[in-house]
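Note that one protein chain of the assembly has been removed; the remaining protein chains are unaltered in position.
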Amino acid sequence: MSERYAARKVAKSQSPAKQGRPGATRTRLARWSKYVLLSAAVLAAVTPVYWMVTISLKSEVDQFASPPRWFAFTPTLAHYYDAFFTRSFAKYLTTSLTVAGLSTICAVTLGTLAAYGLARFKLRGKLDQRLSLWILSTRMFPPIVTAVPLFLMMRDLRLLNTITSLVIVYTALNLPFVVWMMRGFFRELPRELEEAAMVDGDSRLGALVRVILPLVTPGLAATAVFCLIVSWNEFLLALVLTQTDASMTLPVGIAGRVTQYEIKWGVMSAAGVVAMIPILAFAMAVQRYLVRGLSL
Amino acid sequence: MMRSLGKNRSHAATVRGRETALPYLLIAPTVAVLVALSIYPLIYAVRISLQTGSGEAARWSLANFTRLASDKFFIEALAHTFIYAVVALTFEFLLGLGLAVLLDRPLRGRSLFRSALLIPMMLPPVVVGVVWRLMLNPDFGAINGTLKGAGVNTESLTWTASPVLALASVIAVDIWQWTPFMFLVLLAGLQAIPQEPYEAAIVDGSTAWQTFRYVTLPLLKPAILIALLLRTMDLLRVFDQIFILTEGGPGFSTETVSLYIYRTAFRFSDFGYAAAMSFVLLLLTNIVSVGYIRLLQKQEAA
Partner (left out) sequence: MDVRFENVSKTFGKSAVVDQLNLASDDGELVVLLGPSGCGKTTTLRMLAGLEDATSGDIFIGDERVNDIPTQNRDIAMVFQNYALYPHMTIAQNIAYPLRVRKIARDEINRRVNRVAEMLEIGALLERRPRELSGGERQRVALARAIIREPRVYLMDEPLSNLDAKLRVQMRGELKRLQHDLGTTTIYVTHDQAEAMTLAHRVAVMRAGKLQQFDTPMNIYNRPANRFVAEFVGSPSMNFIEGRVDHSSYKFASDALTLDLDESHLARLSGRDRVTLGIRPEHIEVSTADHPGWLAATVYVTELMGNETFVFLRVGGEKIIARASAEFRAEFESRVFVKIQMERTDFFDSKTGLRI
């Protein structure tokens, strides 16, 4: 009885506000302006990319039409054919795939082992923590700082214009990242899991292989995808280390064409679209880990 | 409980000795690779920066460093880098924060908005260069084409080809590409704030702005700092997009420190001077990265 009375009293005290409903109008207005702002932002983010895609599909007449043709044009794959069959872009693409793949395998393998060592063992004199921070700090070097000596080193080793040089350099580039990502994933797992495995009669490495690695597989996959993205996108070191058709990656190939055949917009865009697609697919795959990956 | 493996050796026997060696074996390859490809190059760079001449004629000197102070191109490149960093950082932060706040609360289509907004950040920098070359071309670009269609006189709007507008243009492209990063990190920060402080603030009668100012911002501070530090480091070393959009030109108007170092080393083959300049850049980014690492350490400790 008394509860119901109290409820009625509350309802009564609210009613004056309800009559005019200024609050409701304001919320609806706020929601609409939210949508308008967000749509504008999405439009700004996506339109330039869309424009490149259309250019890659347009004949030259459509490309240079004024006013610009956003939708009405006859699509053609001629530029893709031109880029990847007439010109060397297929070769660049293969190089990029090889370099990204091999360097990712190396970095993930080495980095994961190191991360396990750093996550699970207390070393004398806090060496584990110091090493972790030192490894992280090597990631902070601007690429141009190491680009100059790396170029000279690779020249001395006669490794300029080889895929090997890029694989080595990208492995080192990605290692700190792998160590820190994987160290985080390892540390999230309770230590008792390995302890239980060892009590159950397994060795430390057996526990790592049978118990711990299966549990960090999603994180490991995400880390590998991040390495692929970084290696695939990397430009400055590739520019410095590879200058021949046989050794250059897709970004370097595109950059060369941008300055040489300025007017070949279709070829440039087609190559750009091909360089972009795997990255967007990868990015979608690691959405869950994006923040973690990017803030390292 | 405290844990320690391999701390005490008074009873060290061979079986457990292996356990003690294991972590070092695991870590060693990584350390070796990083020493060879991060530390050794740095030492190499120190050496060549302290030498003038090459081969037989090489001799030790500080000439490369004294030259820095009087190189007006270098000073100008530094100035460009600072302007670039400050302006881009400001806009990226404010826009990113705004977008993050807009998407913090549940909203129909939120994950779609989020994914679409992230696209520019994921693109290879070279592709960003291509995209904006197509957009900003004075004659056939989409921007001027659209403006012309709207009756605007675009004759003076030559964007990256104009000494006046070039720097602003490359900064705008940076903002376009990297606002999503700010947005992403800040959104994650906002989402990590628990519901209770907001509820407490409402119960305590605070307005939306007061809640934002006194609850959200302080709780978001770690995320803000991380985002700012990481972006600052990247902005100070900016190279890729500018190289593709303008190569530092027209004239010298968009030349940043990284570009000037690149040009010095790989166009003029003056590696010693390039190395000397790169140490200035390293020093600048170091100041920022120390802040970042401190912050990370604090978070790890917590």
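Letters A and B mark the chains in the order given here, with residues in each chain numbered from 1 onward.
Quick note on the criterion: a contact is a pair of C-beta atoms (placed from the backbone, for glycine too) under 8 Å apart; a residue touches a chain by one contact, two chains touch by 3 or more.
This is a predicted model, so every value here is computed, not measured.
K.L.:
Have a look at A:Ala196, A:Ala246 or A:Ala281 and name the one touching the chain we're not showing.
P.N.:
A:Ala196
K.L.:
Among A:Val46, A:Val211 or A:Leu280, choose the residue that contacts the chain missing from this document, as touch is defined above.
P.N.:
Selected residue, touching the omitted chain: A:Val211.
K.L.:
If the missing chain were put back, which residues of chain A would it touch?
P.N.:
190, 192-193, 195-203, 206, 210-211, 214-215
The working rule: only the chains that are shown with their structure count from here on.
K.L.:
Give, as an integer number of Å, the spacing between the C-alpha centres of chain B and chain A.
P.N.:
14
K.L.:
Across the complex, what residues on chain A touch chain B?
P.N.:
My answer: residues 34, 37-38, 41-42, 44-49, 51-52, 55, 63-64, 66-68, 110-111, 113-114, 116-118, 120-124, 128, 131, 133, 135-138, 140-153, 168-169, 171-172, 175-176, 179, 191, 204-205, 229, 232-233, 235-236, 239-240, 250-251, 254-255, 258-259, 265, 268-269, 271-272, 275-276, 279-280, 283-284, 287, 290-291, 294-295.
K.L.:
Touching chain A in the complex: which residues of chain B?
P.N.:
The contact residues of chain B facing chain A are 3-7, 19, 22-27, 29-31, 33-34, 36-42, 44-45, 48, 98-99, 102-103, 107, 113, 115-120, 122-127, 129-135, 140, 142, 145-146, 148-149, 176, 180-181, 184-185, 188, 226-227, 230, 233, 236-237, 239-240, 243-244, 247, 257-258, 261-262, 265-266, 271, 274-275, 278-279, 281-282, 285-286, 289, 292-293, 296-297.
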